[in-house]
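All protein chains but one are shown at their positions in the complex.
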């Protein structure tokens, strides 16, 4: 395998398309991960078609009651709040994906921007930005997010933000995003440092392209495969983080969240285990899906190293 | 000489970082309002004059900036103030609850390192084999398992169904296991330690395996092999030493984080640790307690990362040239 790589023409641009395709072709974990992620995505999109209930519909309270066993009306039964468990699971998929994608959108943009500047500029800029990133790399994110969620919910009282739907959830997404950029920045910087010395970049520079052009059309696309791996990992991480925050009771009361389902139901685990086990299982497979996908992508991005 | 300069630079970074963090914590929390008003809110019949009087007693009538420096001064004398909800000195509370956090975190870290080194090495030596695949699969499952879900399952199986381990608290109130506080404490630690270890083991195994694979490819290992040393010997004598460097960094990070990383574990097991105390403090908006815990966690973290960096530089002088 080593010899094969050695034979690549150093001036030629590395292939950058078909990362997903290669991931699916070559990596078993990638295939399983992709399957799981697709499952969650499909559930998120079509889930609502599969259930006659609206989310947060507590009508079961007036009929079969809370913590009811599965029946024709409620396939997985109802939970302690009188919600149809299946409905909550289906709608929870949307929240999970929105949290994952939203947070990563923020952390991805910030990370690539900061890492890119640090890697391309080098020198003092690099030093300062990376020290800054280092701090974010190690800071205990929960501690901060819990404090900010509480502080903000008190601070916005009486302002326009308060009327914003899903304000709490938005804050959580923002915070997870803002605290997740550092690994991406570090990876981007590393890739930029490496790629900037490669010959095709040198060639482009000699060809008279401007700095911005080089970054956008030469360096960034080639750094992307490695970044994508991290992004997939971070989606899983963000979903997990939101679940934990909700589990501690700091979630958004208006959103349907698996973590919040667990928060309300785990005390009655002995009465009706389904209500806690089902959302826990959903979080698990979603996060697992993204982690496996990241693993597969990493295999595809660096065929030589095979898993980092 | 150069090592000395590097250490000095690292220390200066650490000091700057601590100053910034303390400012962020102080101004963020104090933007919430007057803690005395909150403290007396439940007491009807308190006039504004009384509130002002008590505020002055707490030094809250001074400008924010001045209070920040007073607070820093108090911190340097290890005076963290008094909790509003529990009326106890915050320093004492952090110490007592923090010890309980360490009581589960340190064994969990030791256990994780031990298991991860064995599993990681074992998998690395059998790269791409079925065993390697099993280890890696388990690692990925472990990394994806939400900690609280794992905790709930552990409680359900081992505490509720089987009844082997207690599901809450750090020690029995009255009937100690076999009449010994030590055994009783260990008995209570089993489930929380298992829960914390799970995630650490997964991450560390991955780290050990990756680095072991890299190391085993290197020239000096080939040389050692050529000289006829047994594979086990090579790994123990040469490869492990290289692998330990990133492991030390990660363990340093874990040690730095240990006070603040487990609010979930501690909530699930109602373990009287600092993470659980922090969640309570936030729920009740107990300002001095929130600030005290945050600053202790931040300082621990900065100290530990600085320390590992310095240690690392001393062990392997190449890194500082990175």
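So that you can tell them apart, the chains are marked A and B in the order they are listed, and the count of residues begins at 1 in each.
Definition applied: a residue touches a chain if its C-beta (ideal position, glycine included) is under 8 Å from a C-beta of that chain, and two chains touch if they have at least 3 such contacts.
Going forward, contacts and distances are computed from a predicted model.
Participant: One chain of this complex is missing from the view, so tell me which of "Cytochrome c oxidase cbb3-type subunit 2", "Twin-arginine translocation signal domain-containing protein", "siroheme decarboxylase" or "CoA transferase subunit A" is its UniProt name.
Facilitator: For the chain missing from the view, the UniProt record says "Twin-arginine translocation signal domain-containing protein".
Participant: Given the contact definition stated above, which residue among A:202, A:217 or A:254 touches the chain not shown here?
Facilitator: Only one of A:202, A:217 or A:254 touches the chain omitted from view, namely A:254.
Participant: Among A:45, A:128 or A:203, which residue is in contact with the omitted chain in the full complex?
Facilitator: Considering the complete complex, A:45 is the one touching the chain left out.
Participant: List every residue of chain B that touches the chain not included in the displayed model.
Facilitator: Against the left-out chain, chain B lists 37-38, 40-47, 50, 54, 57, 82, 85-88, 92, 96, 159-160, 163, 166-175, 181, 270, 272, 280, 283-285.
Participant: Please give every residue of chain A in contact with the chain that is not shown.
Facilitator: 41, 44-46, 48-49, 54-56, 58, 61-62, 65-67, 80-82, 91, 94-95, 97-98, 101-102, 150, 153-154, 157-158, 162-163, 165-166, 168-169, 249, 253-256, 263-264, 266-271
FYI, only the chains that are shown with their structure count from here on.
Participant: Please report how many Å separate the Cα centroid of chain A from that of chain B, as a whole number.
Facilitator: Distance between chain centres: 23 Å.
Participant: Inside the complex, what are the residues of chain A that reach chain B?
Facilitator: 29, 131, 134-135, 138-140, 142-143, 146-148, 150-151, 154-155, 236, 240, 243-244, 247-250, 262, 266, 269-270, 273, 276-277, 280-281, 283-284, 287-288, 291-292, 295, 306-308
Participant: Can you tell me which positions in chain B touch chain A when the two form their complex?
Facilitator: Spelled out, the residues of chain B in touch with chain A are 13, 17, 28-29, 31-32, 128, 136, 140-141, 143-149, 152-153, 155-156, 160, 210, 253, 256-257, 260-261, 263-264, 267-268, 278-279, 282-283, 285, 290, 293-294, 297-298, 301, 305.
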